[in-house]
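Some notes on the structure that comes next.
Note that one protein chain of the assembly has been removed; the remaining protein chains are unaltered in position.
Let's look at chain A:
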């Protein structure tokens, strides 16, 4: 398995990012703020409107380092993509599957099984860890209904039916999501998902972490030679990385939701770091964003056991491992795509 390399986050405003030899140099008013050798990095996230030199972009494209531009609020802006390389045969097969609704449904089924399974285990784990603080009966009931959805998914062969089952499962899961928040309940609550803009603190955190996760997913897909923009469950829409969204389904709950809940429950962040704009949008301040990213990076370093590969890898490599398995399935080396089952 490849080594998890580091990600550099640039959030200081008005900086210029440039190349010097094999180094990235970040300058502010011609004074250097930092320099890092490129071989330790696998992606660079730039917040706000920093300038960046074309020579530097070129160097990153050559070395497969992803550069992502994100606004201060965590909305995705753009990404630097070089020449498409890699396996054409693989990508053409991906397009063929995407064009065939039935085949798409068969792959998507596995994404959704992974998603429901992981959501279920988050709930199960919560009831085990905090039996006295949670309404165990209510959560167990949801868990049982998720098991039923999972059974229903197994035989689905149509995308629309699949979406129906998935939607139901999501509603079920969301209905108890708020119960998992055990601390700072006055300021952090979940009454359903809202986005663009997120209207409460929890949704702001979720949106931001989904952006971080989707960046990792997009880079992982491209690293194995797949087209992140051609999906199976999510259909084509210009500018939408549908396949990355498909692949995120199974990771959303274990990777992002659980991360957000632990930030709140461990009081890594507090409500003072959030403010509301006139239009109701909730935004994090710089300090909180920094804390979230630091915690995110630490989470990525944590080791887990990958159930299918039967290997110890860091959390940060899970998107890459799943992309690799998807590529193997498309190539025909695996009979089915094995979703990531967390436990």
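Going forward, a contact is a pair of C-beta atoms (placed from the backbone, for glycine too) under 8 Å apart; a residue touches a chain by one contact, two chains touch by 3 or more; residues count from 1.
Here, contacts and distances are computed from a predicted model.
Student: Name the absent chain by its UniProt protein name; which of "Cytochrome bo(3) ubiquinol oxidase subunit 3", "3'-5' exonuclease", "Sugar ABC transporter permease" or "CRISPR-associated endoribonuclease Cas2" is it?
Tutor: UniProt lists the chain left out of the view as "CRISPR-associated endoribonuclease Cas2".
Student: Which residue from A:11, A:53 or A:127 sits in contact with the chain not drawn here?
Tutor: Spelled out, the listed residue whose C-beta touches the missing chain is A:11.
Student: What does the interface between chain A and the hidden chain look like in terms of residue numbers?
Tutor: Contacting residues on chain A, toward the hidden partner: 3, 6-12, 15, 21-23, 26, 33-37, 39-41, 290, 293-294, 297-298, 301.
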